[in-house]
Each structure stands twice: as C-alpha cells, then as structure tokens.
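A single protein chain has been omitted from the complex, and every remaining protein chain is retained in its original position.
For chain A:
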Amino acid sequence: MSSVRPMTPADLLKFNPCNLDHLTETYNIGFYLDYFSKWPELCMVIEGRHGEIEGYILGKLESSPYPAPHVPYDPSHAAYKTQYPNYLGWHAHITCLTVSPSSRRLGHATALSNSLEVIGDRENAWFVDLFVRVENTAAIELYKKMGYSVYRRIVDYYNDGSDAFDMRKPLNRDVKRATVREGGEEIRVDPGEVW
C-alpha cells in the first residue's frame, strides 16, 4: 500500500524505520541537502498508507569531472572500450537505496529505482550505476533481477577494506548496450580510477 513521492528535508525527521537499521548509513545533513538541492527529482521516498517512510532513494546525474577524451562521447567507440574504460559518460547514479526491514520483499527497491530510471531516460543518460559491497549477495541478486550487471570490481573501496562491485544498467540511449560488459566481476580497478 505504498506510493512514491519526492523526498524533502522534513522527511529526515521521519526516516527512522529505515535509518535505525544497522545496514543503513545516516550521513550528515550537508550530504542530504546537497542531493535535495542539486538533484531534487532523484530523491524519492516510498511511503505507506499513513505516511510512514518505507524506503527511499537518493540519486544524481553526472559524468566524469573531466572532458570526454574522445568527442562526441559514444560508449561503443573503441577508445572507450580499451583506452578509457573508466571514463563515465552522462549517467544516473544511485547513491543510496534503502528499504525498512518491515517493508522488504514488497518490490519497493524496484519501484524506487524504476522511478529513477524514468528520469535518467528523460534526461538522456546512458546508464544507471551503483556501488554495492561484494559481500552483500542479497542486494547483488536483487540488482541483477532488476537488470543490473557488474561492470568492475573496485578493490579496497570501503573504509573497512571491503571491495565494491560497480553495477550498471543501460538506459534507452544505449541502444547497443555498450556501457555494460560481461565478466565485470574479474575486472579489478583501484578506487583512484573511479569517480
């Protein structure tokens, strides 16, 4: 019995069902404000019938912070396959996706990421990506069901020394599905190469 709506600053006072859970990080206020102000349409909550927050997503739209090495950017161009595989074209990124423990397995994560993908398509992004701990097999499986695949493994990404998988899902613009690849689990990169 849930509904997706934009997330607002006042929601930070209602997100305990998600953020008291040990798997969800509570960031400092500046982090959330940055997202609300820069990417308001990519911050969404899913709320229950009585307004309780059952999950939320924070996302952004961006590309690598330096000009594309080969213009116009086309992920199917050979240069991006071999020379610049870590350059990120215009894409949507899921920074945070969380569902409260009591509302899991109801399709909320899919509903929220679908909403983000719709905006990614509207903004002509090439793909959506996200980072996930390699040990979080439940989340990885869920993302795979949602159409994501592993693009690369970022070694030593988290503070505690864990690796992350960078997972991607191509959007409509990527007709040739050139932003994804097979066997990404085996392609290891250093955190310094990742934006």
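Keep in mind that, in the parts below, contacts are C-beta pairs under 8 Å (C-beta built on N, C-alpha and C of every residue); 3 or more make two chains touch, one makes a residue touch a chain; residues count from 1.
As a convention for this text, contacts and distances are computed from a predicted model.
A.B. asks: The complex lacks one chain in this depiction; which UniProt name from "TPR-like protein", "Probable cytosolic iron-sulfur protein assembly protein 1", "Ubiquitin-related modifier 1" or "DNA-directed RNA polymerase" does that chain carry?
C.D. replies: UniProt lists the chain left out of the view as "TPR-like protein".
A.B. asks: Kindly state which of the options A:E41, A:D163 or A:E185 is in contact with the chain not pictured.
C.D. replies: Candidates A:E41, A:D163 or A:E185; residue touching the omitted chain: A:E41.
A.B. asks: Considering the whole complex, not just the chains shown, which residues of chain A touch the missing one?
C.D. replies: 1-6, 8-10, 12-14, 16-17, 19-22, 26-30, 32-33, 36-37, 40-41, 49, 101-102, 106-107, 111, 114-115, 118, 121-122, 172
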